[in-house]
Each structure stands twice: as structure tokens, then as C-alpha cells.
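Submitted below is the structure of interest, expressed as C-alpha cells.
Of the protein chains in this complex, all but one are displayed in their positions.
Order of writing sets the labels: A and B. Residues in every chain begin at 1.
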Amino acid sequence: MADYGILGKEVIRKDGPQKAEGSLKYMGDLFFDGMLYGRLVLPPVPHAYLKGIDCQEAEAMPGVVKVVTAADVKGTNLHGLCSVDQPSICKDHVRYLGDFIAVVVAETAEEAEKAVPLVKADYEVLPFYLTPEEALAPGAVVIHEQCPGNIRCALSHKKGDVGEGFEQSDIILENTYTSPYIEHAFLECEAGVARPLEDGGVELWTPTQYGIRARRQLSELLGIPLEKVHVHSHPLGGGFGGKDDLILQGAICACALACGKPVKIVLNREESFLLGPKRIPAKITMKTGVDKSGKLIAQKVFVETTSGAYDAYSTAILCSMLENVCGVYKVPNFEAEGRNVVTNNAYTTAMRGFGNNQVNFAIESQMNILAEKAGISPYEIRKINAAKAGERTAYGQKISPSFYSEKALDTAESSDLWQHREEWKKGAEHPWIRRGVGMALCQQGIGIGSVIPVDASHAELVLHEDGSLTVKFGNEDMGQGCITTLCMIASESLKIPYDRIDYVCGDTDAELDSGPITASRTTYITGRAVLIAAEKLKKAMADVLGIRKEDLSFEDGKVNGYTYQQLAVMLGPDDCTQNGGASFRNPDIEIEFGLHYMTSQLAQVSAVEVDTLTGQTKVVETVTAPASGKIINKLGYEGQCEGGIVMSQGNALYEKYRTKQDGFPLTKNFQTYMLPTISEAPKITILPVEDPEEDGPFGARGIGEPTSVPGTAAIAAAIYDAVGIRFCDLPCDQETVLMAIAEKEAEREGAAD
Amino acid sequence: MKHISFVLNHEKVELDVAANERLLDVIRGRFHLTGTKEACGQGECGACTILLNGEAVHSCLMLAYQADGADIVTIEGLAKDGELDAVQQAFLEAGAIQCGYCTPGMIMSAKGLLLANPHPTADEIKEALSGNLCRCTGYVKIQQAVELAAEKGGSRS
Partner (left out) sequence: MRIDDVYIADSLEKALSFKHDHPDYRWICGGTDVVPALRDGSPVYQKLIDINQLRPSLDYIRQDGGVLRIGALTEHKKIALNEVVRTVFPALAKACGSVGSAQIRVRASLAGNLANASPAADSAPALLAAEAVIQYQTAQGKGSIPIAEFFLGPRRISLPADGLITEIAIPVPKDGWKGDYYKVGARAALTIAIASAAVLYSEETGYRAAFGSVGPTVLPGPETKKVLDEGRTDRKSISEAVRKDVRPIDDVRASAEYRRLVCSNLVWMAVQQ
């Protein structure tokens, strides 16, 4: 039985005190001598050819140093994650309203702002398309040359024979589920400062979720050798996937290089809404067949997504959606098809869940409806169909041994909330308040999956002569707490006290590629890299002590009687620094669009009150049962659960990014786009399923995303339980709910007449 | 231009401000106290919250000249002699901080509440903090942090 010292404990997060003091500098907080300020020149329409720009009048304005355009971006001026299709500064083809065509750089932001309207641009306005229907209509103008018919990509997969499967099914259910554009709404808007270097290079401070990749992209788009580009990518004031890709960084660097001075650009909230990529809207048509006992026989799914103006991660997200269309369930006959459409609307990228949120809403809603039709409970239908460790998924890949969807389900089912739900439902304060309880289950791929050949991470440990330790890795902390977790892992492994450990992160000069902070991967993969480095350090210590590694003994802060200070001297500087690397295992089958070997699983129960007078839904309590391995950073783990739950609540009930007919956002800031406040936060009970991940660091896996996934289906199921109405379109906002209630009452009265 | 003087983090300051400078701009741009954040510019998120004569207000909605003669405290002014304020400490212990961007505003709103009401109910905490958005934490630990601070006597100014 392992003896855990710091694991699972509540610790003060490493970057906590600076955040509590307000002394931590985020990128928009940085000031440099001689720093200039950039303001964006945005296009007036969502689709146009840019024929020419005249900057003379603007450049003559007081304080203006230069108007920087695409001509000042000396490399490819292109970046992109799935396709390299996005310019840093728009050159000739405006594809959406955030395609800024120039940056006015001046001594103050105010002076830059005054000059923006004086930049004259000549546009050939083109027809624009805000929805897939519009973009796919015959005769529509092609937005990207490489996407004929405005189809970014089409994917499909077949297994078994769905036709026969449906014939064998006793109950068939077909529904179309829609999810809207969702805004990441991180509190820190996109920002950055760059300064030109004497060697012709550039140094950039910017919040981004993969500084090493940003450096590579910047090197290409700016035309500067890699070693002359330096990126500081930590800290971030929230990311959730929306800061994974480049957005302003190329432009900021180009401005600094063109002006020969440091340049800062900070977006305001309206610009962030206008420019920023969003969660992919999806329309999912799902036809599901079960036998009369509720066992799944056939599943046919069509997923349509909007990539918006640029690919970003949208193609990979469609892949992830198709991977998850069957949830955690075994299905013998299955056909999935997906299409990603280019439009002139906001472009789409990763957002916590990576497409799983949208398909999970669909499959889990189907399961809840099918349970009712089959006369069994939502728990039973999941129990019958959930895959187990060692079995094969709907796609046919072998499931890892650390797969606990059934245990997560059982844990949620055994919660007080689920067990006593009928009694709880009777206790509403007023007769017009209806209570309901719903359940949903998910799995979430951990790591990027086999859509890339290798998903790896590297870390380094440096033991100092004073006995303290520095943990170094490339990963940034956007709030999720990886710094703390990784320091706890190092502390536990080497038995060096947590407060004697510091860190270096988010700096390309450390030359440590730990991969992106996405895909709930960091605890597992960088944690393993840290452990591997720690084992190497132990081996070096054992060698220098002339004993076997297994004979090292850690007691009272000493190793075999030696202090770490002594050992540091004995090891010498070279051996005091140890590197570790680890990579994810890939599934045992290969398909076109990638799969995950490793997943976390999570079951959620949501209890709601629907006010039948206003249509408003209040989430009273939520129970979550995550199976994501052993808990290392307890406060961090809980924080991810609570944050993900409330985020999915917003997705379920309030949030929808909308545009006007001219393409401009209707929901353009926090006054018009509704985020949950503290008054919306429910009581949350966390029931962790801590069965360990087979090769995770101290048994840990990943928790960041799955907590945000099943909420929409659980809440929709709870609303159905409360008022007897099914909602297949998100959000289940108050107007939609009230109108549906009114319609149902009118029908009932009509029938009674 | 207006010449104003006020107390900023317990020290008297004087400066000339333009009519259109917001208090937030002066705090961040002129005094380089960047703990106070701008995240919406329209009083909808609370990241810019500071104490004005002991009450939490949005500094993005105050014109700088309106601070003349006032007592302003920003997040940087809470710690005393290098020791964190009870509210700051409670946020750390309760795990109420993730990305940290909403944190200064959230702490100042909590501080304003506890100065006026040292033993708030759960609903009073929600009411006081409803003007502060957080996208990371789901608010649960923030609520717990304020309760913890109240327990430990976070009202001492």
C-alpha cells in the first residue's frame, strides 16, 4: 500500500499568492520603455477582396508611428492548426469580420484609435454566408480555394450493417440536435507585447496554450529563423481552447519589427467577441435503434459543423465528434458521417470538450428518451450498453484497462440526489415550480489522440546546491493548476518539500516541448515526464552513493542519511539536471480521423427547478462522479469539476452567440451574452472514482474537459423530468421553455374541450 | 485637465487627469497598479472592482476626476506589512483561484462586503459577488473562501 505524502492534499497553489496579491503580470499588464500601442483596422463587411490600402492620412496623425499591413509581414503571413489558411494580417481576401487589414501603431492607444478611421481601404464586396445552408447553396462564392463548394472536409465511417440493424430494432428514435456557437469568454481578452531584438529576431509575451508551437508558426509567418524567435506564453487569464491558436501574435510581432520598438496590442471585449474563434456549432441528426430490452443495435449519425472563416481546429473537432457519437456504448452496427462547412461567420476552434459536448448532448438525450420508451430507467439503459475495460468500442478499438464508465455510472446512481429524487421532486416551494432530475454519462479522450502521429511531453528537473528543486516544462498554466500538480508530483517522488520546489514554464528559451495545454493531457503526460526525470535523478543519486536505486530510502527529508544539499554537491551540476520524456499510447486500430486509447469517464446527475411562469430553469444541485484516476491536486481537481459543471450550465441554459443579418454580433459583449454568475452556481457534490490510471503519474489521468461535457444532456433530461417537454436545441433558454410549456397547456386545453 | 488628490492605498497622491480618463486608466496606466483588470469596460464583469471609501465599485465606470478627495484601495493595498489580508489568505486556502484574472475584483467585492457586514449569510455573499464574473471556478470555492474569511474575522480593515 503506497504511502502518499502530499498527494490528494489541499495545498496553496504555486502561482496563488501572486494572483491573490494582484502582483502577477499578465501580458496586457506589461510596460516597456518606448512601448507603442496598436489598434486594429477592421473590415466593414464579412466577405470582400481587399484591393488596396491608403495609410497616408492615418500615418500623418499626431502620435502615429506607422500603419502596419500584410506587406510588413515578411514570411508566409499564414498560420493554422489543421490547414495553414489564416493570415496574421489580412492581405487580400477578407473572410470574416475579424480579418483586420492593418494595425495603427502610435505612442498612445488613444492616438492610435483616432487614426483608425483614417485608414482608407478599397474593397470589392462579395456575397457572404453566415450559415452552412447559405454557404452550400448552389452558386455560392467559394471562400477558400482549397474548399470547393465551401466544404472544408467530409468524413465517414461504417461498421456492420445499419440497415439490418434497424430492421432488428424494436424501438427506433431519430432526432436532430443543435448546439450553437459558444464564446470561450475567458476573463482576459487576447493581448500581447513584442519587442524587436538586435539580431533581427523578436521577443513576444502573449497568453497562448502552446508557446513552442507558436514560436514555430511565428518563425514561418514572419520569415525569421526559429532560434531568433522567443515566446513567453505564461500566464493566461483563462484559455479553454480559445488561446490554443495564434490570433494576434503574428501582427504584434510584425508591428514591433516594422516600428523598431516594443508594441502592445490588447483587445477590448467587443473585439474579442468579434475576432475570437468559438465553440463549433453543430447540427447532429441521430437515428438510434434498440431492442425491447434497451440494448443498442444500430446507430446512424450525420454531423454538420461550421468551420467558419478559417479551419483552426475545426477539422480535428469534427473527427473528435465522430469518435464520440456512440458515447461510452457498444454498438454492433454503426454509420457516422460528418461535414464541416466554410462560412463567413466566426471561425471555430477547440473549446473544453473538443466537440464531445455537442455529440454527448445528442447521444445522451437519445439514451434518456429510449430508456423511457423501453420502460427502463436512465441508469439501466446505460448499464446495459456501457462498454467495459478490455472490450471494444463502437469503432472496434480495444479499451484500456483503466476504463471505469460503469463505476462512474454506479457511483452517480448511488448518490443521495439520484436515490431520493422522487421525494425531492415533491418539495417545490410553489405549485408553479416543477422539479426534475436527469442523468448523463460521458467519456473524454485524454491527449490529442491518433490524429497526430505522436503526442509527447518533456520536462526537466534541476536540483540546486541549497537542496531546492526547479521543475521545468513548456506547459503554461491557464488556471487549470498544472504547475501545482507537477510540483506536487516532483515533491512526492523525491520527497522534497513542496515549498522547496519552484518552476519554470511557458518559455521557449527553456527549449522544453511539453505539448499544448489542451486535451486534458498535462497531468498525465507532463506528469509522467516529470516522474521519468525524477527516476533518472534517483538513479544518479543511487550511482553516486554506490547503491541500487531500489535501496534508496527517503526519511526526514534525507536520502539514505544525506541531505539534498549534500547530494547536489556530490552529483555535480550535470547530473543535477535530468530530463524526462513520455508519450501517449495510441489505440490498436487505425482509422482516418483518429481515436484515443485513453479516456476519462464521468457521470453527472443534475437537479433543476423549472419556473413554469417564466420558463427559467434553476440548477439546484449537481452530482458528478469523475473517473479520472487518482487525485493529486485536490483543490485543483475539485475546481475543474465545479468550473466545468457551471460552464456546461451556461451552455445548457443561457449561452448562444448570435449575429445580426449583416454578420455583426448581436451578442457582442457581457451585457448581451449571458454567463452564469455566482447566483446561478448550484450545490455541487463530487464523488470521485479514483481507480488509478494504469501508467499515470501516481495513478492520475485527466479531468479538465469531461466535467464540462454531460451537463447539457443531464439538464435537458432534468427539464423533461420536470415539465414533460423534450428540448433538442441548445440552449434551453427561458423563452423557448416557456413557449413550449404554453403550447403544451394550450394543446391540453384544446384536447379537453 | 483637472488637478486631483486622493488617498491611494493609504498614501496621498496628486496628479493632473484629463476629463476622459477613467479611474481604471489612472490606476493601471498612471500608477502601474495592474492588479485591477479591465475585462469588459462596461460594468458587467467586476474585474475592475476597487474600494471607494470602503465600498466596492467598478473603476471602469468612474471618471478619474471623481476620485478627488476619495479614499481608494486597490488589490495591492490590501496586504499589510507584507502579510496578506484575511480575504486574500482565505481565497488561497479555499482554492478559490484558478486563472486569477477575476481574483482581484472578486477579493475587493468580498472585502467591501465584509467591511460592512462581517457575518454575511450565503445569500448576502451571492448578492455582493453577483457583479463579478468568473469563467474558471464555477464560484463554489469563491463562496467558501468568503465564508472562511468571515469566520476568521476578515472584516478587520
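Here, a contact is a pair of C-beta atoms (placed from the backbone, for glycine too) under 8 Å apart; a residue touches a chain by one contact, two chains touch by 3 or more.
Fair warning: this is a prediction, and the values are worked out from it, not measured in the lab.
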| item | value |
| --- | --- |
| Displayed chains contacted by the hidden chain, counting the whole assembly | A, B |
| Listed residues B:22, B:37 or B:135, member touching the removed chain | B:22 |
| Which residue of B:28, B:58 or B:111 touches the chain not shown here | B:58 |
| Hidden-chain contact residue, picked from the options A:54, A:588 or A:735 | A:735 |
| Absent-chain interface as seen on chain A, which is shown | 430, 432, 613-616, 618, 654, 658, 666-667, 671-672, 674, 676-680, 733-735, 738-739, 742 |
| Missing-partner contacts on chain B, residue numbers | 2, 18-20, 22, 41-44, 46, 49, 52, 55-58, 60-63, 65-66, 109, 112-113, 126-132 |
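In this text, only the chains that are shown with their structure count from here on.
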| item | value |
| --- | --- |
| Chain A and chain B: spacing of chain centres that average the CA atoms, whole Å | 29 |
| Contact set on chain B toward chain A in their complex | 28, 32-42, 44-45, 47, 74-76, 78-79, 84, 88-89, 91-95, 97-104, 107, 125-127, 129-143 |
| Chain A residues within the chain B interface of the complex | 10, 12-13, 15-26, 28-29, 31, 184-189, 235-240, 268-269, 478-481, 634-636, 638-639, 641-647, 669-671, 675-679, 681, 684 |
